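The complex appears here without one of its protein chains, the remainder shown in place.
By written order: A and B. Residues from 1 in each chain.
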Amino acid sequence: MCIGEVANVSAEITYTSRHSVEVQVNVMSENILTGAKKVTNKATLWYVPLSLKNVNKVVEVPPIQYARKEQEDEGKKRYEEQKLDRLETKQRNGDVILPVINPDRQTKEPHTVGYSQSSLIHLVGPSDCTLLGFVHGGVTMKLMDEVAGIVAARHCKTNIVTASVDAINFHEKIKKGCVITVSGRMTFTSNKSMEIEVFVDADPFVDEPRERYRAVSAFFTYVSLSKEGKPLPVPQLLTETEDEKRRFEEGKGRYLQTKAKRQAQMQQSAQQ
Amino acid sequence: MCIGEVANVSAEITYTSRHSVEVQVNVMSENILTGAKKVTNKATLWYVPLSLKNVNKVVEVPPIQYARKEQEDEGKKRYEEQKLDRLETKQRNGDVILPVINPDRQTKEPHTVGYSQSSLIHLVGPSDCTLLGFVHGGVTMKLMDEVAGIVAARHCKTNIVTASVDAINFHEKIKKGCVITVSGRMTFTSNKSMEIEVFVDADPFVDEPRERYRAVSAFFTYVSLSKEGKPLPVPQLLTETEDEKRRFEEGKGRYLQTKAKRQAQMQQSAQQ
Partner (left out) sequence: MCIGEVANVSAEITYTSRHSVEVQVNVMSENILTGAKKVTNKATLWYVPLSLKNVNKVVEVPPIQYARKEQEDEGKKRYEEQKLDRLETKQRNGDVILPVINPDRQTKEPHTVGYSQSSLIHLVGPSDCTLLGFVHGGVTMKLMDEVAGIVAARHCKTNIVTASVDAINFHEKIKKGCVITVSGRMTFTSNKSMEIEVFVDADPFVDEPRERYRAVSAFFTYVSLSKEGKPLPVPQLLTETEDEKRRFEEGKGRYLQTKAKRQAQMQQSAQQ
């Protein structure tokens, strides 16, 4: 999307389970002067409703009506999938220790994981929060994209652009007054794309007895672009430790799975 | 005003009634490097003071001293006029039903009302509000100008610029946590200007028993500019329904009235 274009953002609820809501969001950019429009972003978001009286209590979701029975079935399938994904992420987070603060990049070889890893810290202020005093998801997502973009640019040394974001998992709420650390490291490269894992860790407010905790995690996929906007080959990631090699293989798995899913969808569209 | 210029904003109270204050605001732009200055905006704002203890109670305004008796008389005349204007607006709002969400612009002919009408939604957050938890007038005005500008640009497909804003009427306060819908539609075109009616409707916070209500309304006048900044002819608005035709005639009335008033002022200045 370019400066001066109008963003048309539309969203609709596409599935409800007992305690969660699936929302599909479409962003279309419109060049007012020429009238040209194109879809620039698509996203699926899952929300869990909390009681206004007690923010730790999940409340029930009023069910929506489906136009066709198949829509409900497909929604249910997506629901089961994301549930599984979230579970996997939780396990993966269990044994990850934050390694990316103060990387001594000077001593690292280009294209290693350590060379491009990056992090920032941010004090959660009033304007980052909802009325209930918790950080807006959108604020966190913007910071995550910023860190992931720096990781990608440091690796490629070219213009880069976000291609897709794998499920962003909000494990825990972040309260006003926390200091959050947003850190990213490259996990996998294909010929034309990079996968970057991003974490958000929260240090609770000074007078709270709680320890630092993992609040959000996600995988971002970036592509490298030439000045003319053409995709460029991505330098291969150099893995050094056992953990880096394991994460590379896991990333490859996700890459191949996404590729297969996309091909299946294209075949389906072609058949319809 | 251009990037890098200094805006000199000055304001003074020019009239007080028992429960309201008239403030005249002047904006002058200054090019620091050349020292050139010019008036870029003028506005008259009417405020009503509310009690700090009870935001629903209007308090009394301490009267100002006038340098000359005529100033008080002219102020009183302006006061009566704006009171009448507000009354008219209220009646006009009574029978208006918000039509501009999700316009199906694809099926509309260019230059019809439906083709250019636009709307946006915004969740009122803490940083939009005053200390008392109500939306800053300036935040609303900025969003209204944004929507009106999109309407004007969609109609003309050129650069456009705000020429003037007819009384923005704040019918009701908007509370933190509301979702507001800002919508605009073109009502009238002269040879070189377009009038756009803009509404702000507020959906109260989730746990309040109240219905959606009309909070603000205004008419914005835009002109179309060439790349060199010269005024361009405006494509004539195509009215389809009876309501659109009626609103066009009303807009023509306002246009002729403003034109007559401006000519009277110019004659007055010439005589002085």
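In the analysis below, a contact is a pair of C-beta atoms (placed from the backbone, for glycine too) under 8 Å apart; a residue touches a chain by one contact, two chains touch by 3 or more.
Small disclaimer: the values here were computed from a predicted structure and weren't measured.
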Filtering A:Met28, A:Leu50 or A:Ala153 for touch with the omitted chain leaves A:Ala153
Of the candidates A:Lys37, A:Arg78 or A:Lys176, the residue in contact with the absent chain is A:Lys176
Sole touch to the unshown chain from A:Gly4, A:Gly35, A:Gly125 or A:Pro233: residue A:Gly125
Of the candidates B:Leu33, B:Ala67 or B:Ala270, the residue in contact with the absent chain is B:Leu33
Chain A positions in touch with the non-displayed chain are 125-127, 150, 153-154, 157-158, 176-177, 205-207
Against the hidden chain, chain B presents residues 6, 10, 32-35, 52, 126-127, 129-131
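The criterion applied here is as follows: only the chains that are shown with their structure count from here on.
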Note: chain B sits from chain A at a C-alpha centroid distance in Å of 40
